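Omission of a single protein chain aside, the complex is shown with its protein chains in their original locations.
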Amino acid sequence: MSTKHRIIPLGDRVLVRVAKVETKTKSGIIIPDTAGKERPEQGVVVEVGAGRTTDQGVVITPKVRPGDTVVFSKYGPDEIKIDGEEFYILSESNILAVIK
Amino acid sequence: MSTKHRIIPLGDRVLVRVAKVETKTKSGIIIPDTAGKERPEQGVVVEVGAGRTTDQGVVITPKVRPGDTVVFSKYGPDEIKIDGEEFYILSESNILAVIK
Amino acid sequence: MSTKHRIIPLGDRVLVRVAKVETKTKSGIIIPDTAGKERPEQGVVVEVGAGRTTDQGVVITPKVRPGDTVVFSKYGPDEIKIDGEEFYILSESNILAVIK
Amino acid sequence: MSTKHRIIPLGDRVLVRVAKVETKTKSGIIIPDTAGKERPEQGVVVEVGAGRTTDQGVVITPKVRPGDTVVFSKYGPDEIKIDGEEFYILSESNILAVIK
Amino acid sequence: MSTKHRIIPLGDRVLVRVAKVETKTKSGIIIPDTAGKERPEQGVVVEVGAGRTTDQGVVITPKVRPGDTVVFSKYGPDEIKIDGEEFYILSESNILAVIK
Amino acid sequence: MSTKHRIIPLGDRVLVRVAKVETKTKSGIIIPDTAGKERPEQGVVVEVGAGRTTDQGVVITPKVRPGDTVVFSKYGPDEIKIDGEEFYILSESNILAVIK
Partner (left out) sequence: MSTKHRIIPLGDRVLVRVAKVETKTKSGIIIPDTAGKERPEQGVVVEVGAGRTTDQGVVITPKVRPGDTVVFSKYGPDEIKIDGEEFYILSESNILAVIK
């Protein structure tokens, strides 16, 4: 993360750099249907929270890792801008899949 | 999955290749009533997540396997396109049955 | 199940062959009030899922068995057609009673 | 239960024979206010399910017994007719009290 | 309870004799604001259920006792009449406080 | 509590004497924005329930003590009057903070 500050997500949250449109289309792999507003979106994981602590006191460590390219549900993420670049903070439960 | 990339679903999610209409009708087995929009749909499982981790720390491994032909509830799945082909990412809990 | 394919319900789901109207009335036993759309319906269990796995990792085996005549809530079941015959896939929790 | 068939409720459900109006009023004990549609109703338990199985795998045996006269919430029960007589199938959680 | 019949509430339910208006005001202690329809009401506990059984199989015994004067939320109780007198059957969770 | 009667809250409930306006402003400490109707309110704890019993049979003892000055969410409390003075009965979960 090439910024002076570091954003550490809390719990099961993940900081995701939103993929630019040209990134999404260049290899032709994932092309979410742009007509459907609720179609999932693609990005790269930048930071991962330590995991949520359940009522039983169990810490559920997130499965995604920084650098993972992920597809996530557009519903619900919080958007922030860092040095003019858009990021999402979203719960790992909103990440649908990792692209390898 | 004959693509250059692999989509690994997270948690209890499953990647399903949507059955083409001709596939559904050729053996005459499953014909969802086309009049009802909420009737279940048919597809083939391509990738399966590692399972969801419950609050007790138990990992519930999905029961479906890649290659399974499944009937699933159309309600809720996320749609993505890979090399122009439509796939669904859906929770295993939305899969109603396996066809053997 | 006299079809070439077998439908294996997932989790706590049950495949039910919907009772024909003449079956319901011939012994005069169960006559759901036809005026009320939400009255329960009758059918015969064809296939039973292996049971749902709870968050504690416990598998709850369904109590109904193939061949059981059941009364079920019409709310919620998914309908599929197999060789032109209508079936329901429904959660065992929507089955109200077994008729012996 | 003077019928040729037996209705075995599933889980925590209970089969209740709805009390006739003259039964309710003859001893003058329970007279639900007829003006309020949501007032509780009275009946006699005919059959009792084996109990619901919780996520922990515990079976919660119903407390009511066949023959118990019960007051139950009218909200939610499923109605069936057996040989022309009206019965309710309802969850034990909708039974408010037993009349002794 | 000076009636020929006894009403035994089920689970965490409690049978409460509704306080008459003169009872409420004579000692001047509790005067719910009559303008607010959702203000709590006062009564005397007559019968107490054996307690609810939780999913863990634990029975939670109610804390109130017959004879307790209680303040309860008017939201949700079921009303019944016994020999012309009005009673409420309500969950102990709707009882706000005991007046000593 | 300078009354002839004592109000013992049940479960996790707390009896709170609502702070008069002059009390709130005299030390200038807490001034909820009066424009916002849903802003929190201030009061003094008078009585505390024994705690709620969870489904696991654990009693969660309230953390607040009689005499604590508290800030609480105005949403949801039940209001009662004792000898003409207004009190709130509210769940401890609606208490936001203690002022020391």
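A, B, C, D, E and F are the chain letters, set down in written order, and residue numbers restart from 1 in every chain.
Operating definition for what follows: contacts are C-beta pairs under 8 Å (C-beta built on N, C-alpha and C of every residue); 3 or more make two chains touch, one makes a residue touch a chain.
Just so we're clear, the structure is a prediction, and the values are computed from it rather than from any experiment.
Engineer: Since one chain has been left out of the picture, which residues of chain A touch it in the full complex?
Structural biologist: Within chain A, the residues touching the omitted chain are 3-11, 13, 15, 47, 49-50, 53, 55-57, 78-84, 89.
Engineer: Please output the residues of chain F touching the missing chain, sorted low to high.
Structural biologist: 27-33, 36, 39-40, 54-56, 58, 60, 63-64, 71, 73, 92-93, 95-100
By definition in this document, only the chains that are shown with their structure count from here on.
Engineer: Would you mind naming the chains that touch chain B and likewise touch chain C?
Structural biologist: Looking at chain C and chain B together, no chain touches each of them.
Engineer: Under the over-half criterion for shared residue numbers, do copies chain C and chain D use the same patch or different patches to meet?
Structural biologist: Interface between chain C and chain D is built from largely different residues.
Engineer: Can you grab the rotation angle between chain A and chain E? Superpose on CA, round to the nearest 5°.
Structural biologist: Rotating chain A by 155 degrees superposes it on chain E.
Engineer: Between chain B and chain E, what's the gap in Å when you average each chain's C-alpha atoms?
Structural biologist: Roughly 51 Å separates the two chain centres.
Engineer: For chain D and chain F, let me know how many angstrom lie between their CA-based centres, rounded off.
Structural biologist: Averaging C-alpha atoms per chain gives centres 41 Å apart.
Engineer: Counting only residues that touch at least two other chains, what does the list for chain C look like?
Structural biologist: Residues 55-56 of chain C touch two or more partner chains.
Engineer: Please categorise the chain-chain contact pattern as a line, ring, star, complete graph or other.
Structural biologist: line
Engineer: I'd like to see which chains touch which, written out pair by pair.
Structural biologist: Contact pairs between chains: A-B, B-C, C-D, D-E, E-F.
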